[in-house]
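Sharing a structure, written as structure tokens. Questions coming.
A selection of the complex's chains, in situ.
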């Protein structure tokens, strides 16, 4: 089950080139392409003529052309033309609202009349010169909610990422979780500890001493439908931790957009935005490479966890304090899905009311 | 659904060597082998002893021997012998009528008492020294009827084969379609155009000028159960097109036998027979290589089209004038399948009538 009436990251901007991109999102097969006025459009990836995937086609004069028999699809899902044919009666494809912003292509897979740019998250780090961003994309064969669980309970770092960002003190610092509407926050603060290797690299990158105690923080934010941003950082101990001055800390935001593909697979857009040395491209590349390696350590665990859950469908999982972030995030998701179902029933009833 | 009472190409002659060949045809697992008197035989690929595939066995004294425990299978499906065993009571395998002709192995997967060599198609080009033939075999994961559609609507050449045989003028010349019993003909004639690369190569191969306008034709013939032969060619413009004298044209027949494997896969025997430079083996090889490359361009499109159709089972496809050939071919297939079902019911009833 997915929230459908929401913006999801569909692709990294550089993925949609002069060729169409076919991608399944929340169970819908969609083709994305750069068309008229250099804008991105998205329609169902199904040619109304004979069912060929439009994503095997090409762009001509800003329109998407089916690569099988030349049907020209409009950005509104209506067929524009086809060689030697009148196309007025052709069935209409679903078209999708798309926004190109913050370096991503965003898509609204649900009811299109509900799509509004106002609902797009505001990502300050993506528009400010004081921030640098690097990231990538993984395809993972597990329920997108297992990835949300993963990111909202960072005690796994101690085990899965023992050699980079994990450290025993994470386990020892109990997190606090609170819910604010569709926003879930789980945070953890560790004082007077030693920075693990990844953060030592970051301290060094920001010209800060690495051999002194630090305060470390992890503030995980879940936002519906399935975005997780994590404020992470270390400051030289005794300078206020999260609130320390810029020259005493290194901090960044782990930026994760988790886009369902099917019930048991998802697209994982991972990245990191940082607020120091923003114009150091070499450091950006170094962090991206490190983060890519670290995040790839989760893949096998997540995919085998999914297989285990499919195999033991009746076995209940525990919901401990460390799981509170994921548990609350799932509650938000469930509530919004229920709301969509109620809205669908309500909108189905409107016409019958009108008939009276 | 397949027509079962018909001849299908099962294999290219060179595929059945001194080893048995296992191949599934119209849902039936069959083993083909060269046995007694150097003839080809075919029986179910299932050893009546313990179910081993007979195609893993070998030929001895013209008989097929199971490679697991040595059962000797007869060409009529009856077990001939087995070491240390009396085999009279062994259950009988289905055996299949097979004909070796025109460079192919033909099989009749349905009711064996209905099989008659008279129903085999007559292929003049395969027996005349004035013709040369080259071809190959692809295994394709899609319904065999999608391949029939493909070959009966050549407007796809403009898109899928844009760099070889495609050209805009195909789209612009409306085809005509007619039905003659189990034979469907779709044809298209283009006048005073320039030959696309493949035909320029053919003109050159036949020592004809390539820089002059030509008339081009495509006459697609569907014959039940699922053979498509396409008369194709170009003639120097103004000499009668299809009816031009031999020294003004290059023409050939695209020869396609489309043999169902399962409901969603088939064996595609493609080839080309040509009526010029028949003894030029180098040209035959060149054309075969070119055709193989061109036809391989269809594979991804067809297989992804199949996936799309499985995903959207209720979505109706369009039937445009360009689709008329495929649509009429499917009508022939449907009619013959219905006829088989009626015959099966009728033959089931005969015994009960006899009992009265």
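Each chain gets a letter, A and B, in the order it is written, and its residues are counted from 1.
Keep in mind that, in the parts below, contacts are C-beta pairs under 8 Å (C-beta built on N, C-alpha and C of every residue); 3 or more make two chains touch, one makes a residue touch a chain.
All figures in this text were calculated on a predicted structure; none of them were measured in a lab.
Of the identical chains making up the complex, 2 are displayed, while the complete assembly in this file numbers 3 copies.
The working rule: only the chains that are shown with their structure count from here on.
Superposition of subunit A on subunit B using C-alpha atoms only gives a rotation of 120 degrees, nearest 5. Rounded to a whole number, the gap between the C-alpha centres of subunit A and subunit B is 48 angstrom. The residues of subunit A lying in touch with subunit B in their complex are 29, 45-46, 48-53, 56-57, 65-70, 82-85, 90-91. Against subunit A, the residues of subunit B that register as touching in their complex are 149, 153, 155-156, 158-160, 171-172, 174, 300-301, 304-305, 307-309, 311-312, 315-318, 320-323.
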